[in-house]
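The structure's right below; bear with me while I get my questions together.
The complex appears here minus one protein chain, its other protein chains still in place.
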Amino acid sequence: MGSQTYPVAGGLQTETAPSRHGYLEEIHSWIVTVDHKKLGIMYIVYALLFLVIGGLEAILMRIQLAAPGLHFLEPQTFNRMFTMHGTTMVFLVGMMILFGFGNYLVPLMIGARDMAFPRLNAFSFWMSALAGILLYFSFIGGNGLAGTGTAPDMGWFAYAPLTEKAFSPGHTTDYWTIALLANGIGSIGTSINILATVFCMRTKGMTLMRMPMLPWLYATMSFLTLLAISPLTAAQAMLMIDRYLGGHFFDTQAGGSAILWAHFFWIFGHPEVYVLVLPAFGMASEIIPVFSRKAIFGYPAMVAASVSIGFISLGVWAHHMFTIGLTSYGNAFFTLSTMLVGVPTGIKLFNWLATLWGGKIQYRPPMMFAAAYLIQFLIAGLTGIMLSVSAWDWQLHNSYFVVAHFHYVLVGAIVFMLFSALYYWYPKMTGRMLDEKLAKWHFWLFLIGFHLTFDLMHIPGLLGMPRWIYTYEADRGWGTLNLLISIGGVIQGIAVLIFVYNMVHSYFKGELAGPDPWDAWTLEWATASPPPSYNFATDPVVGSRRPLWDLKHPDDPDSAFE
Amino acid sequence: MSTVTLQHETDTEWRQPAKGTVAMITLIIAESAIFTIFVVAYLYYIGRDVHGPTPKQVLEIPWANSVCLLSSSLFIMLAEHAIAHGKMAAFKLWWAVTFLLGLIFLVGTGVEWKKLIFEDHLTISTNLFGTTYYSLVGLHAFHVIVGLLLMLVVLVLALLGFVEKKHAERVKTLALYWHFVDVVWIVVFTVVYVVGR
Partner (left out) sequence: MNESVHNVSVEPGAEHAPHAVHLPAPTAWPILLALGLMLVFASLLMNPMLGVLGGVLSLVSAVGWFRDVLPAEKHVDIPTTEEEIAHVPQYDRVAKFAITEEHRALLPQHSFSIASGVLGGIIGGIAMVIPAEIYGVMRYHSIWYVVNLLGGAGIGDWINPTPEQLTHFRLGAFVIANMIQGVTTLLVGVLYGALLPAFPKRPILLGGILAPALWTGLLYSVIGLVNPFLQARIDWLSFAASQVVFGVVAGYVVMKHGQIKELSTMPLAVRMGVEASGLHHHDSDGGNH
């Protein structure tokens, strides 16, 4: 490992632990920081914290569903659990961790000293982070922890008119609305920041078509965030007008429309899925080439496919609403547009395969997760195509088949890729490698748990098990399957705990990484690990897509072939 | 510390767009999405009320108001032009005119709302028209207020002599926002007073 780089003259000496006496100053420096790297790490740690919390909620639900007729949780608590699980995982884990990686990596990869707007960056983080704390304060607000307070309980998409004052008295809905509104302000701020960074802060020589894939995908993702989070913000504002000022937007008794809410929510909700998955594409496009020892195959096609996925995803939202009763034109349009997403996605998959093809593949931990990601993402995409057919969707809408499908995307693709990215960039962030033996335990346990849970989850869906049910009767024949699904969930939980242990353990005891442990090619590996606060003492100048390759192979630089 | 010393094409000039402009454009994109949702809701709910008052009964077309706001776009362009050429006196004048026109628009909206609330008894909770009208026009008015506050800061700084020619770029960025507010008014005007009436 790292045998192909030669750090000279103390490249490792930045590895000095903060002295013990100054830990208050250390904390203070993190709170007032405007450094994109520190903010990125805070995003990631915050998200991992909520990953554990959201996972705990999932496990509570799985215990409740493990056998027919259980009363492990109160029905009301169960509702709060699935609402909070969904909201947490999407907004506090998914968005936060991806913005964290974006914050950390985008400036480093394009050779910038910081984001375009460092203070806005800090503000956005604290806005999103405090919003999450406000959301979780709902557990102890209201009537206290015993009844889990006033935590939201209407499902993460909060269909009207259930959210109207007449049906949801108290502040349960308001916690959800206001927290997401505040969280959205942070997301929009970060998106603007990433876009400005990518377009205005690139180092000399880094044209757009020389940018690594990851900044490209973050730019697309940020653009999509602007167009997705804003409608949600608008819809939340409308809901607040309804609830606080007595408006009638979604008040069906005064002529308001519940379907309009569904439209507004999914205009946000579907692009949101792509907001989450696009950065994962970016990470895959960085990690797969490095561990195949080949340049990415078809870079321009990858860029074009990424951008077109972004555009197409804006026109597919109503495939969440086939059972609401669209016109047959609507059904046909949204079926076709949804299938259309498969085209650029297919291009990406084939390009990753072509990158692997003929490469010298090294199965280090990042690559193991990336390989699993490829296969699982394919399966997730295929069940997505199945569900895009409106007639098929009428049968399976809101069943566990749908739950299995989107968890296949969110866990099988995105979470696997996030683990891959954490293994890959952890050495850059901390200066130490993660333990490889623990990584393998983590990988195999998580893989087995994942497939036990989510492969099997398709079946009760096909058998007719609806989502959001509190419990079910023994004669339905779903018992054994649900028990296995729950066991899989627990195995995943154990795997994540191993990972958390590995992160903490390796932070203190891990092997020193050096600036470039994977012999990679993008600019973040050209500086020390962890990078100094100014990233690069001299602004780098690049002449190709793989500047470090050019450095390491002056006889055969990429720039000769551009 | 690292030194990546690839010396390519060092002679060619390396130009990238100004980050303020990019940020403002992206902010405008996000704001447009928000307005789109409110406009769609307004259009969707036209004529769906179960009881009055209806737009036809109570709304009057605010011609004077609209002329004020739209012409302010013109004056802010003059101001941009002035500061780009370092004519600070002209800049202050045009900037103040823009600010005043915006203020007149805001006061006009206030007068209109006062009439609607106290004479026509239309509030945000009366019916769907009230809900959608006040939220859409109110959202726009909120943007006008933000714009006016920012312009006021610039105006005060300019009168105190802190604004110079080198700030032309920032003034331009702020003007971009004001143009957006004006364009949105054209849409809101069309939807509320032409289509909706």
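Letters are used for the chains, namely A and B, taken in the order the chains are written, and counting of residues starts over at 1 for each.
Everything below uses one rule, namely that a residue touches a chain if its C-beta (ideal position, glycine included) is under 8 Å from a C-beta of that chain, and two chains touch if they have at least 3 such contacts.
Remember, it's a predicted structure, so these values are computed and weren't measured experimentally.
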Seminar exercise, completed: Touch with the missing chain holds, among A:57, A:114, A:164 or A:435, for A:114
For this session: For the chain that's not shown, point to the residue among A:175, A:369 or A:416 touching it.
Result: A:175
Seminar exercise, completed: The one residue from A:68, A:141 or A:477 touching the chain left out of view is A:141
For this session: Go through chain A and note every residue touching the omitted chain.
Result: 4-11, 13-14, 29, 31-35, 113-114, 118-120, 122-123, 126-127, 130-131, 134, 137, 141, 171, 174-175, 178-179, 181-182, 185-186, 240, 244, 327-329, 331-332, 515-516, 526-528, 532-534, 537-538, 543, 548, 550-557, 559-560, 562
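Everything that follows uses one rule, which is that only the chains that are shown with their structure count from here on.
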For this session: Express in whole angstrom the distance between the two chain centres, defined as the mean CA positions of chain A and chain B.
Result: 34
Exercise. Where on chain A does chain B make contact in their complex?
Worked result: 111, 116-117, 188, 191-193, 195-197, 199-202, 204-205, 222-223, 226-227, 229-231, 233-235, 237-238, 241-242, 245-249, 254-257, 260, 264, 267, 515, 523, 526-528, 532, 536-538, 540-543, 547-548, 550-551, 559
For this session: Spell out the residues on chain B that touch chain A in their complex, using ranges where they run on.
Result: 1-10, 14, 16-19, 22-23, 26-27, 29-38, 41, 44-45, 48-50, 124-125, 127-128, 130-132, 135, 139
